[in-house]
Each structure stands twice: as C-alpha cells, then as structure tokens.
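For this depiction, one protein chain was excluded, whereas all remaining protein chains were kept in their positions.
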Amino acid sequence: MSTLTPLGVLAVALGGAGCVAVLECVVAGTRLAPATMARLASTTVRQPLRRPATYDSWLFHLAPGLLLIAAVMALATVPWAPGFRGVDFQAGVILFGGALAYVTPAVFMAGWGVGTPLGVVGGFRWLALMLAYAMPLAMVVTAVAAPAGSLRPSDIVEVQHAVPMALVQPLAFALWLPAIVAVCFLPPFDLPQADSELGGGAFAGYRGLDAAIVWLAQRVLLVAVSGMTAALFLSGWHGPLLPPAIWMAVKTVGVATLVLWAGRRLPRMEVDRTLALAWKVANPLAIVAIVIAGALTLAFYR
Amino acid sequence: MTAVEFFFVLLALLLGLLLSAYALVLWRRGVEVTRRGEQPAWPRYHVRFYTVALLFIAFDMEMAYMYPWAAVFRDLGFFAYAEIGFFLTVLGLGIAYGWREGALEWS
Partner (left out) sequence: MVLRLRRSRHERVPGFVIPDEQTWTLLGAESAMAGLQLTANPAAARVVLAPDPIPDELAEGVAALRELLPDDVAIDYRALPVPVGTRVRDLRVGTEAPAAGMEHGHGEHDGHGDGDGGHHDMMAIVGDPSADGLIMESIQLSHGPLAAPLPGGLVVDVTLDGDVVAESAIRALLRVEPAGPEPRVPDALTPVAWTVVFAEAVARAGGGSTGSERAWLSLAAVELERAVSHLAWLRSLGRLLDLHPLIEACTRSLAALQASRAILPYDTPHDDWLEAAVGAPDLPDGRDALSDLVKLVTRSRGLRWRLRGRAVLTKAEASSRGLCGPVARASGRAVDGRTDDPRYARLGFDPALGTQGDALARAILRAEEALAAVDLARRALEADACPDAGGVPGGAAVTEGPRGPLSARWTDGRWLLVAAGAEPARRAAADAMVGLEWSAALAVLASFDLSPWSVGA
C-alpha cells in the first residue's frame, strides 16, 4: 500500500462508474451515445440544488455524500491485483460489510429528509430490505473466510488459486448474489427508489449535483460489490495467460453484467415476500452454508 | 501506510471533492426551495420493524463471534467446528421460534 493507493481507489471508482454506465446501455439494448450522456451529465450538474421545503435539511443534503463515501470505502477494501490490493486490511471483509452498512442510513436519510409520503415509504422499504439482505451477506462472508483461515480479502483470493470458491461452495454463492444486488438497490431490489411504484421514491427529491452523486454512488457500489464477488468467489486475479489485473477486470465486468441483466429480466421484489424469503429460507440456508464450509475446511483446506 | 492512515487520506480526498463540488454549485446556481407550506409525512415506524430488527440484532451479535471463528478455525480443528455448530443450532432455534411466534409477518 503506497501513498498513491487512495488515488488509485478513486480512479477505479470513477472509471468503474463509467464502465457500468456503458454496461447499462449494452444490457438495455439502447444505443451508446457519449455525446448525449455528456450533455446529460453537464445539464444535471449545472442545475441549482433543489430541496423541498418539507425537508430535514441536514439529512437531505448529507445523504448523497454519505452514500458516495460508503461506496468508495467499500471499494477500497477490494483487492484488484497483487500489486494493488486497496487497503489490504487484515479484517478486510468485515470492513467491506462495515462500509456497506453506511448505505443504510444514507438511503433512509434521503427518504426521510425529503419528507414526501412516497419518499418516506421508500426509506422504510429500504430498511426492510436491509433487514433482509444483511444477514445472508455477513454469514456467507464467514463461509468464504473459513477455508482461507483469514479475513483478509487477498488471502481469500490466494486460497482460490486452484479452484474458485463459487464451485466449491455453490450454496454460498447463490445466497451472496441476491444480497449484493440488494445492497446496490438495483432491480429487482430497487425498493427505495421504485420508479413505477413510488415515482422515484427516496431519491425523487434530488436534482442537480445531489442526483448526480446518488447516481455515481450507486454505480460505484456496483463496482465494489462486483469486485468483491470476483475476489471472494471467482478466484480474483488468478487465471491463465492474462495479467492479474485484467482478470479481475474481466470478472468484475462479468458479475456487473450479470447483475444488470438479471435486473431486467426479473420483476421488482415485494418487501414482505423478500423478508419472508430472507428469514425463512436464506438465513437457515446460510447457516447450512457455514456448516458446509466448516466441513470443507477440515477436509481440504488444512 | 497503515489502514487507518489510508482511510483518513481517502476520506479527506472524498470530502474535499464533495465539498468543492457543492461549493461550486451553490456559488454558481444556489438552492431552489420548493413545495413550501406542506407538512412532512413523518410517521412513527411500525411495530413490525421491531420484531424483525430484534432477530437481526441477535444475528448481528452472532456475527461478531463468527468472524473471529472464521479466522482461526482452520488451525483449531474439529473441536472449534463442533462448538460453532452448537452456537449455530441455538441461533437456528431462535429463527424457528420467531417464525412460529409470527415475528416475521409483515402485513
């Protein structure tokens, strides 16, 4: 970790967000129009900030910034290459979850701060969604860390040099994927901002720079969770022929594309059914996944 | 640099960028206030959040024990596995109890 690593993380954040924007166009089948995107971006930023009078000013204006900070902090924990491992913290996966935890107050602040009924409903729906995804996410992380005997993401990458964790623990992988889509509040889990049900929901009150930051934060979140998926489940930078960083990029892009594509095919999930699924199915299965991981560790990873 | 230093630098960079962006927009365009005179719709949260949140906190506390277990389990062997199995069973019973008692009903 050199002094330039924070800058590197920021560069990955911004570059990654741009890549995700391109991926969205590809997955949706719309034409890439860089000129239009640039024009949209500049129009958005050149607008005045808008806030509804029925607001809680601090919460309303702090939410986008907090969301972006949470996203970039989560991105910082992802190891991209043997030479560029982000923060490379000994308890990196916990830090990843901890950074993602700040998304929750940010989204709720956005919904509560705007003060419109559907905005507040959007905030509450996000809380319900968080109660659903948080536990499977944390438990699956444990299941993946146990074979590596370490909570450092790069150690988990190293232990997969032969076989990716997705093949060894498919149950854990199947539980992880919906959880990370929920963290990014992307379809089918775009409950807080559901366009068709809440008319924009928790983020409807934002214009201009605030809206741009929320957009950016969501894309950076996707990059962060895709990168962590590639690191924890898809062997990270291991792979024949290509350099490690390229492999990580390919795998990250693959996961992001999968997430975006699934979002277009599936309808939006409902809060009560999501909670029921999470606590009646996903959490028991996550416990089973930890038990399986323990057995696998004893058998193969010692 | 250590992790703490790293995060401080990153946070400082981010905050610097954000604050300067906001300052620029506020200086050039200002703030537009809309929807005056309406009351905010701030309800009390519903009690059913409480039941699921209790379960969630129980599991969160469990995670505080699971993380160190994951870090040292590989070297400790079968005994640690049995211990955590017992721990997880107790928690599974917790979910089952909550399920039976209707703590997971949302509507």
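The letters A and B name the chains in turn, as written, and every chain counts its residues from 1.
Please note the rule applied: contacts are C-beta pairs under 8 Å (C-beta built on N, C-alpha and C of every residue); 3 or more make two chains touch, one makes a residue touch a chain.
Given the structure is predicted, the values throughout are model-derived calculations rather than measurements.
**Q** Given that one chain is not shown, which residue among A:L118, A:M165 or A:A231 touches it?
**A** Within the whole complex, the residue contacting the unshown chain is A:L118.
**Q** Considering the whole complex, which of A:G83, A:P240 or A:P267 touches the chain not shown?
**A** A:P267
**Q** Which residues does subunit A use to touch the chain missing from this display?
**A** Given the touch definition above, subunit A has residues 26, 29-31, 33, 36, 43, 47, 54, 115-118, 120-121, 124-125, 128, 187-188, 190-191, 194-200, 204, 207, 211, 257, 261, 264-273 touching the missing chain.
**Q** For review purposes, identify every residue of subunit B that touches the missing chain, sorted by number.
**A** Contact residues on subunit B toward the absent chain are 34-35, 38-49, 106-107.
Throughout what follows, only the chains that are shown with their structure count from here on.
**Q** Starting from the mean Cα coordinates of subunit A and subunit B, work out the distance between those two points in Å.
**A** Chain centres of subunit A and subunit B, defined by C-alpha means, are spaced 13 Å apart.
**Q** Of all residues in subunit A, which touch subunit B in the complex?
**A** Its residues touching subunit B are 1-3, 5-7, 9-10, 45-56, 65, 68-69, 72-73, 76, 87-89, 91, 94-95, 112, 115-117, 120, 124, 127-128, 131, 134-135, 138-139, 142-143, 145-151, 207-209, 213, 271-272, 275-276, 279-280, 283-284, 287, 290-291, 294-295, 297-298, 301-302.
**Q** Note which residues of subunit B are touching subunit A in the complex, please.
**A** On the subunit B side, the touching residues are 1, 3, 6-7, 9-11, 13-15, 18, 21-22, 25-26, 28-43, 45-46, 49, 52-53, 55-56, 59-60, 63, 66-67, 69-75, 77-78, 81, 84-85, 88, 91-92, 95, 98-99, 104, 106-107.
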